[in-house]
Every structure is written in C-alpha cells, then in structure tokens.
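Heads up, one of the protein chains got dropped from this complex, but the rest are sitting where they should.
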C-alpha cells in the first residue's frame, strides 16, 4: 500500500513538472528555462513545506534521482511532447494526472504537519501550500498572475477539502495510509467535478 | 504594556491582510485568491524574518488563530468592504493603520535580531524586511512592480528610521517595551509626514 502512495507521489511530481515544461515552451524558453520551470513547479510546494516545518534535508536533495529524472524529462520534451501539445485528449490526460498530483501533495503536507503536532487548520493549510505553491512559483516565473489566485474552476479549494478529508479519516481510523487515500480521492473527485461542471467560487 | 504591543501587532497583521484583500479584489480574484493575498501580505514579512533568524515554529503556525481570523476577514470582506472601498475616509483610515502595522513589524524584526546578537545594521535591515516583505510579495503575486521599490512617498525608509529608533532607545534604556514604542512612534510619525507632505527620495 505504501508503494501505492509512492506511485501517486511520483505521478504528482512528474505531472507538475510537465505543467512547468508546457509553460516554459509556451514562453519559448530554452532547455535551462524548461528544466528550471519543471523543477520549480515540481519541487516548489514541497520545498516551502519543508522550510516551514524545518525538515532537513529537503526531499528532492535526499531523493537525488528526482532532479535527474526531471532533467531527462526536460530533454525528452523537445522531441516527444511537441506533437502532443495540441491534442485535446492529451490536455485532458494531464488535467487528470495533475488532480492526482494535487491530492497526493496535499496529503503529504497535511500528514507531515499533523505528525509534527500542528493545529488541524494549520495542517490543512500546509496541505494546500504543498499542493499549490509550485504552480504559483511557475506562474510568477512566467510573469503571470498565478492561476490559483484567479477566478477559474476551483483548485486550491479541492486541496483544502482533501486535507480535511485526511484529518477526519485520520482522527477516526488512526491509519495514515487510509487517510492519505481519502485525501487523494476527495481532492481528485472534487477537482474532476469542478472541471466538468465549471464550478467556481463567487467573487 | 505588553498587551499594548500585542494589540499593535494584531492591528498590523489585520491591516496588512486588508491591503492584500484590496489588491485581490482589484484583480477580481475569488475567495482563494483573496485569502492567499491576505495571508501572503500579513505573514510574508514575519515568515522571512523567522527563516532568516532560524526561528521555529513560524509565528503564524504557532498562533493558529491568526490564519483563522484572516479567513473570516476574507469571507466578510465580500459583504462589508465593497461599499467602503470608494470612500476616501476609509482609504485614509487604512493608511493610518498600515503605518502602525509597519512600525510594529519593524519593531518585532529589529528586536528579535538584536536579541539574537546580530550587528545593529543587520538588525535594522531585519526590521525593514519584516515590515515591507509581505507587501513586496503581495505586489509580485498581483504581477506588479512592488510598491516599495517604486518612487512614491517614503515607506521602507520610515521602517528603517523606526528600527534605528528602537536600537538607540534600547541602548540607552535597556527597556524593550519603551524601545518598541519608540520604533512604532518614529515609523508612524515619519510615515504620516511623508504622506501629508509627499516626501519622496530623489532618484
């Protein structure tokens, strides 16, 4: 079951990296720009989480194959992705993976903060921060107002709901694995609904 | 007297949050954007201060009611503030509170760095960073050149002057409370003069 969660986390990192790569290609950046945005997007949220929780070494410096994989992905992207970018099926595929990644990152932030003994509300915020901050940095680096701050289909809200899913299930079952799955499921389902039915928050 | 300082600090956090909320509303962000900018603005300076001084847990994760109050404020803002935004009296009111907040944040950064044994110049810088960094992040998140970097009525300079006020009074009296009050008073008075007489730095 732990392998299941590791797989979801890896999916999250790779999908987040892909959204960074797309942004970089849209802005016609070279390989350095592509790789930088891949790393910023994939590692940004977890890095801020580790800074706030004072966890060292940072997860991506300890798991050094993550930055290496992202370099490979950045190089490959110039060959493979080009043709895919304009297929709407591919965009949908990315949105689905991204929702899984959001849920997994939210779970990791909430779970760690909860273990460290933070108040549930702060733990839930930590889940959201872990889930969305990479994308915020990606958009700032691309000189745009961050996507999550704009009024579109709910995104951070899904991560927040998922975080509370984790906390409630954890309180009831005391089982971290089940709680993580609940968080990912809640985030994912809510996000899919939001995309399908264009659910937005009122201004 | 400690309650007095706590009150000023709370005023600072809430006013800074309000300026984030205004910025978010101007950019037509939804509740997530409003809440994010409220938190970034109110907690950004103190978070960077705590990172630099290696203080853990961060102040807003320890005082978990701060983020909760800011969420309430963000929700309320859609009902209450709308009508107020265009009254010039309200803007003046915010500017006055903001100057108090700036002074209180500058005092907290300077005081902590001084206690940690940093050089007075570094302590004064830490006061300025604590006072202005939240606003810098707010403006970057809103995709604008930060207000404090632009040539307008002096702002960071007031925090810097206030920080030196703290350090001098602390050296003379060894009384933290009096020094904090001196810092807030110096920052506040200078800022009010700057706004009243349009005092700017030369280019």
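The letters A and B name the chains in turn, as written, and every chain counts its residues from 1.
Heads up, the rule we're going with is that contacts are C-beta pairs under 8 Å (C-beta built on N, C-alpha and C of every residue); 3 or more make two chains touch, one makes a residue touch a chain.
Remember, predicted model here, so these are calculated numbers, not experimental data.
Visitor: Looking at B:93, B:118 or B:193, which makes contact with the chain not pictured?
Guide: Considering the complete complex, B:118 is the one touching the chain left out.
Visitor: Can you tell me which of B:7, B:115 or B:150 touches the chain that was removed from the display?
Guide: Considering all chains, including the one not shown, the answer is B:150.
Visitor: Sort through B:69, B:140, B:168 or B:185 and give me the one touching the missing partner chain.
Guide: Residue touching the chain left out of view: B:140.
Visitor: Take the complete complex as the reference. Which residues in chain B touch the chain that isn't displayed?
Guide: So the residues of chain B touching the unseen chain are 51-52, 54, 113, 118-119, 121-122, 125-126, 136, 140, 143-146, 148-151, 154-157, 200-203.
Visitor: For chain A, which residues lie in contact with the unshown chain of the complex?
Guide: 24-25, 27-33, 36-37, 47, 51, 56-58, 61, 64, 67-68, 78, 140-143
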